[in-house]
Each structure stands twice: as C-alpha cells, then as structure tokens.
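Let me begin by presenting the structure, written as structure tokens, before commenting on it.
Note that one protein chain of the assembly has been removed; the remaining protein chains are unaltered in position.
Per-chain numbering from 1; labels A, B and C assigned in written order.
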C-alpha cells in the first residue's frame, strides 16, 4: 500500500523517489525529509567517504500547503559533486565483490561512472521515502524506529534496545551509543582507511509502539518483509530477528517467551526472544532486528581481478570510498524498517473492517 | 512471474497451491510433486511428529497429456489424519511463542484446530509449488537446489556445499549428510522428545548452475528475495548468504572474492564469500545460504501463559508435534529457494531481449 | 486488496477460485455462493447450453464456524458432465472467432477438450469470488449490484436503472426485466438455435449505495478497472459508463451533470450522465455501465476455417453451446463489478486514516 519507486544513478541527473499510497492530509515538509538525508549523506564526518554532497531534497509533487494530497510524492536530490572521470579505471575492469561484473552479466551494459545503479547513492531515495513513512507512523500510530551500530569489525557493543535513544546514537559519528565502544570503532575505521582496507559490522534496530496484528501468516510475514528490506541494502549479508541464529542452539523451554497478563486486557511477554514477531505477525513487543554488513568492497589495496576480456589484471582503486559503511547504514536500516511498517500498518486498515470482534 | 497462491488450514478441507506463470509444454506429473511432498510429510521417521498424513497430491488443472498448458496449475492435498478435538486445550489459551495470540490480534478470529493457517501444514502448498519450479529450472536451465541440516541444537556439521549430494542428505532421517553428526543429532532430538522439550537448528542450502545475471540491483535483489523466502518459513529467525554475519568481522582484503579468468570468456571467483550473489545479482558461482530456526514452540512441558481473558494459566501441550523441525525444514527451504530462482529466471527472459550485447 | 486467483479447464479436475484479502469475521456460507452459481450454471433454462452441471460449490478453506478467517478462501466446483470426446472435431481445427488458434499461438499447446481455459466455465471461479464480494459489500457497506439483459440481437429494452429489481430480472429466463422485450428475446434466441446460429447483445449493470471517494485519479480509475473487468469476460467487445459513446456527440452544456445540494451536507447531481464516476472516483450516484457481447462464436453452421497445418477446411460444430450468452452473462457482469468495488472499497480503508478532514 505504501509503494516506493526509486531512480537515479550515482553520476546522472539526480536521485529520486516516488512514494505512492501515502495517506492524504499528513503534515509534511522538506525539512522532515532532510533530517534523515543528512544522517545518510557522505562527507558528514571523518569516518565516511570524502565525496561531499549536500543531498538537498526537493519535493516535486504530492504536497500542497504543507500537507500530503494523497497523490504520488516525488522527491528529487541532485548530484553535485560527481567526478565521473575518477571512475575511468573501473570502466573495463571488474572490482572484486562489487556489482560491476554482475551488472554487466545481467544488462550487457553498465554505467561505469561511480557504480551506476549499484552505488550507495541509490539509498537516498529510500531514506527520503523512509522519512515520509516515519512521519506517517509517528503521526498516526506513535510508532518509533531507531537503529545503531552494534559491531564494527571485531568490536561489539551490547546495547539494550529498550534504553537506547536517538541522542545517544547521534552523540558520536560512529552511531554506536556506547561511548567506549564508539571510540574503539572510530579508531579501527581510521586505521583501516590508512591501511587501504575496510571493515564490516552489524546494525541493530528497534521499532517501538508497533501494535499487535501487523504482518501476515504466510507469504508476507512481517519478519520476512523486514528480512527482504534489510538484504536489499548494499553490502548486507545477514538478517536476524529476536534471538536469531543464537536461538537455534536453545531448547524450546529456554526460548519460548511466556505470556503474562498486560494492561488494557492484552497479554505481554516476559521475555522477547521472538523479537516482537510471532507467526509472522507483530505481538506488541519491541521489534528487534540485526543486519550484518560485509566490509566495503572498494579498497585502496592491490587486488587480483579480470578485465572485460577475461584477462587477469591487478587493480588498486582510488576513488572516494567509505572505509566502513556502518555509520551511514544506520539511517538506511531505519528507512527500510519504516517502509515495511508503513506498508503493513496501512494494509491492516483494510483487514479490520468488520465490526464485532 | 512465477506466482504462487496457497490456501488451506491444518484441519479444513485440504491444503493447496495454485501456480500461475509456469511456462507451457513443461513435462509435469503428480509423481514429480509427490517426491518432494514425501520428504516434507509428517510421520516419515521417528524424528518427526506422529501425525500420519500420506499427503497425496492431485493436480486439478493446468496439465494436459503430461505437459503444462501455461494456465494455472492447481494442486490439492487432503487432510486425512486431522484430529481437531486434540487441540481443544488451545482454544482459549495462547501457546507461548506460537501464533495463537498474534493471529487473534490480527484477525479477531482464529481456527484453533491445529494452528489453522499458521500450521506447518501450510508449507505443503509451497513444497508442491517448489517441485514445479524444480522441474522448470532443471529442464530449462540445469539449475539444481539442495539443502541439508547443518545444525541441531548445539551440534554443528561443517559440510562442503560443493560436495554434498541428495543421496548423502537422504541417507539419514536427520537430513544431515555427515553420518557422525547425524547420529548425534538424532540422539539429541530423541532426548528432547523424551524430555518434553524441543530443539532448533540451521539448514544450509546450495543452488548450483545458476547463470550470472539473475536478480536486480535495488529492491528485488536476489539475496533479498531469498531472505524473504527463508523468513517466511515457520520458526525461521535468521538468514545468511555467503559469509553472512561472520563476514562482518573480516576486513575488505580478507573478504573480497578475487576474480580469475574462467571458461567461456566469463570470470570466476577464487573464493565464494559472496555466496554467489554480488550487488543483488547472481555471479555464476554456487549460491549458498543458511536459515536459522528456533526450537519448536509447542512443547510437552508446563509453561506460564495467559488465556483469552488475560488471566494467567499453566499450559502443558499434548498434541503431536515435531520435537525438532529441522529434518522436515530441508525440503521447505529448497522449495522457497526454487520459487525465488524460477521467478527471477523467468524475469530475466524479459530483460535480455535487445540483441547486440 | 481483494485478490482473486482462478484455476481450472472446462474438462479437468474442476474449476476453482482462491480469494485472498477478504476481511475476517464476515459471515459466509456455501449457500451464499451457490445462489450466484445457480444463476450462471448451464442447463438452467431452455435458452442455454444443454450441458447439465450442478456446479456445486465447496469451500475448502478460509471459513471457520460460519465466518471468514482472513486467510485465503478456496472454492472448488467439480466438472461432472464433461464429455471430452465431443470436442474431438476441434482438436486439429481452429473454430472461427474462438480462442483455439490464439491459445496455440501463445502457448504452443492447447487443451482442446471443451475450450480448456478459454471456456466460459472459467467464469465459475469469478462468479464464486463475486458472491463473496457481494457478501462483504452488502454486510459492511450496503452496496448492491444488479445487472440485466438490455439487448439481444436487434431487440433493445430501455430499462430504468433506478427502478429495476432482482425479482424483475429473475422473473424471466432471459434476465430482461421488461416482460414484452423478454418474450421477443426468448423467441429470437430459440430461432437462432434452430437455425444453427447465435446472437449477441448488451448487459447493463447498476451499483447502488457506492459511497463517494472510491477509485483513483490516474491509473486505477474506478471506471478503468470496471472496463478491464468487463472486457475480461468471454465475448465482451465493448464497455460504456454513463453516457458512454452517445455522450461523445453531446456538448459540454448538454452533458455536464449539475451539482445540487444533497442530504448530509453532500452534493448530489441533477442528472447522471457521468454514470456515478467523475475523474475516476465515485461521486455517490448510481454507477451504471453497459457491456457489449458479440454473438457466440461456436455455431452449428458450416464455416470456412483452417486446420493446424494451415489447410482450408469446412467446420460445422456440434457440441452443446449457448445460442446466446446474454442471460448467463448477467451474473458474470455482476461478479466482475462486485470484485472491482470490493477491491476499491478495501483500498479506501487505507486512504482515510489521518483524522481531521
């Protein structure tokens, strides 16, 4: 119901999103969208790529006198610091573990300037759309979504999802809310950059205030849609909800979340190994997910690869790349979760229509 | 393009699937479908639920003189060993970590006989549809999909995806192709059953022969669709492709898969930490995924929970439940992977249409 | 939101429909579905095909203790009076203006027994699904849909959409509510049958009680979806809403529907040339459409055609065919309109969610 189309390559006329299905009469401004784009944009700190893009969002349609019209909302962000020449070295060479070869295998053509459609710039459109979803869910349903960096390389910060705050996350450029871990992570990222290397990590995300009943029992399970949303982010390699893979080693007696009487005649659970979803449907507890990201594929070290003619070559990328995507991945994960929740929240409006429960 | 609709509750008129979009003229028989259903059905070994269902598939439409017509293929499986009375104890009580409460929260009504739509019996439809996808992919594209049990409880078998065979997987009722691990797993499952407890685990799956180019760069990334497919299985809590979460701790230099010249003028990779997908698109290497399953929620031990009136009660389930879903999850994971690949393989037919690559 | 999948050929294991998206807790019985199927079934009067099918509907899933569960509702109708041998003459010959050749051009294979998927029996699934939509719209929204035969061959009955009743329509086997026209139509149909010929005609349909606001301004205009629904019926060749083609000859002053103050603070229109839809969205007036049907293609007269080897042959069909589809097309048109309205009515639940109009 909350449909998002994105368009744009990293070095073309701009990046955009069209959101169709946002309900009418929702207060919406460019500032609300800019807030999330600013957390995603390159050049925001010394930890990220040096490419400097203001990423200013313009709303082209769908908003009138500060409120949504119900018609498609188009948001456009220009490319201003594009330097296509800087990518000439990748024109005929496939970067290892990047999308260069697979793009060409699929389409038989590739915009080699900056990664084209596979560039992380594409996520601008999703972050912009996610900001609209955030405004909808916050206004109409008191749902909040917050993510943070849990792991960078081998450094892991155990964070209590119930206690983390936006201010705590944004206090450090790493977006890890544990100050001591944040400092170690920043040092590790700086070291990787100096070394022409890169780091991966894990983003954790919580959605609070999700009412019980969102999702579906079979194909469009809420956790299945969250998994798809997470894995559709660049460099994502894994997804967990609640206990995740560690739950596989527990027994049923250890893992089950006992129900206890809760307020308003509704049950709560005494623990939350389910991560807020049971049988594909939200149960009213916090939804907690984790997304694993591999280290950035483009590194400034010499690597073995092949060219378009299948000849072995050595490549040492220059370019302006993030040594670790994790800090900027935080608003991306939030956006993807927000889009899934907005869709399911709207779908539930069309389920609960016959009175007399 | 390969659309699957399923229907049916665990204790109603039957379970079925309708596959729309299967190409015409494909040889297809009920036996081809039955083969996979037999690997999924309850009662196939002492490790599974004691419910005994033959799960005989009947093709109602879409096949004529042994070949597909291009029209919707409907497959129906009857419920023969349903004992609705056995579930009366769950009518007004929510089983912990089961879908009882969330189903009621979503729909305001629940078929309490055997879990209704949330029953694992629903996967019959998907396994049947997956068998049709298997026949399509095998006939038209030489693609093979094989899964096995990698972990049960705390027992993990490291298996080489390149070497595993169907015979090796089917040699033991656990569907773990490592005989020594299989024996330990079987003992652990038997012990859990005796103890009124249950176990989780991990299924690993490989797809061989997938040509480079399947998938999409943004929303419908091949790995994103695989993640959704995996998480839409009952009890799944996590998904990984290639290096997965362990890759988050590696550096770029360690993680990147170097390209090397391969046959037919196409590159190969020297390692496969990508798991066969780069930038959301297959690269021609084996696709390797892992799916984490929590322990079965329904156990024969006393548990704290609440009833529909929000009163605390104690529940000790009887019923006929799998102490560990892993052995039967193997064909389910295969089916979900097959459905995703069939869809993307067909979609790619409509991409590669302008000559002159 | 109200998704319908149908399956089945005219001479296979049966015909069915799966409705996904019907809200939960709706009272629903097989009788409610049977009522509409009985109006569609062959052999109900001397005006229709002599094939005699009881067309008994069985609900396989999605209903529990007389109410919908919110899960997919599968309805199955068996084929009992199939005589595949009767169609052997069409095996290698293309009936003029039938789907024999185009089916083979598309799929390269054809179930020649009775028209396969192109048979009017396929509409069983849609009539069954439409009956569920009727129950939803009647229960939750007081929307009623009624169609009738307006024209058979060259005989046209001008009927006032505001005054027609179900009893009036069902009073005669032709389903024309004007008794004198009904008699002429019945005679014309009987004459066409005796002559080995067939007749076309026009069905008119009104939807009453549709609230203003259903539809969409661009792609999924309510009238566009009605047009698609109408043209997806066998033998349909034209669609009109309101003034239709005759409105093309009027001027703006003649054609515009003046608004007048109506009850409940809402405007009404003084005339209804718009047919209840303006700008793709319902305006609260009666929705009035007309669907033109060509004469039945299968006739018992000698016709020139070709065989599968492109050789000229002469064909005189036997078989059991309707000399005029119009009487049985009435419930089909109703079903298609009901399905469109149910979908848009549910979609509007997800539009009107921000308070403070």
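Rule of thumb we're sticking to: contacts are C-beta pairs under 8 Å (C-beta built on N, C-alpha and C of every residue); 3 or more make two chains touch, one makes a residue touch a chain.
Please read these numbers as outputs of a predicted model, since none were measured by experiment.
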Contact partner of the left-out chain, one of C:56, C:208 or C:221: C:221
Among C:114, C:161, C:177 or C:284, residue touching the chain not depicted: C:284
Chain not shown, touching residues in chain A: 5-9, 12-16, 18, 20, 24-25, 58-62, 64, 67-74, 76, 106-111, 116-117
Residues from chain B at the interface with the omitted partner, ascending: 1, 21, 23-26, 70-71, 139-140, 217, 346-347, 349-354, 356-357
Footprint left on chain C by the chain that the document does not show: 6, 94, 96-99, 101-103, 105-108, 117-118, 122, 151, 153-154, 192, 197-202, 212-215, 217-221, 223-232, 234, 236-245, 247-262, 265-267, 269-270, 273-275, 277-284, 292-299, 301, 303-306, 309-312, 348, 351-352, 357
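What we mean here is this: only the chains that are shown with their structure count from here on.
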Separation of chain B from chain C, taking each centre as the mean of its C-alpha atoms, in whole Å: 39
Intercentroid distance (Cα basis), chain B paired with chain A, Å: 26
Where chain A touches two or more other chains at once, by residue number: 217, 351-352, 357
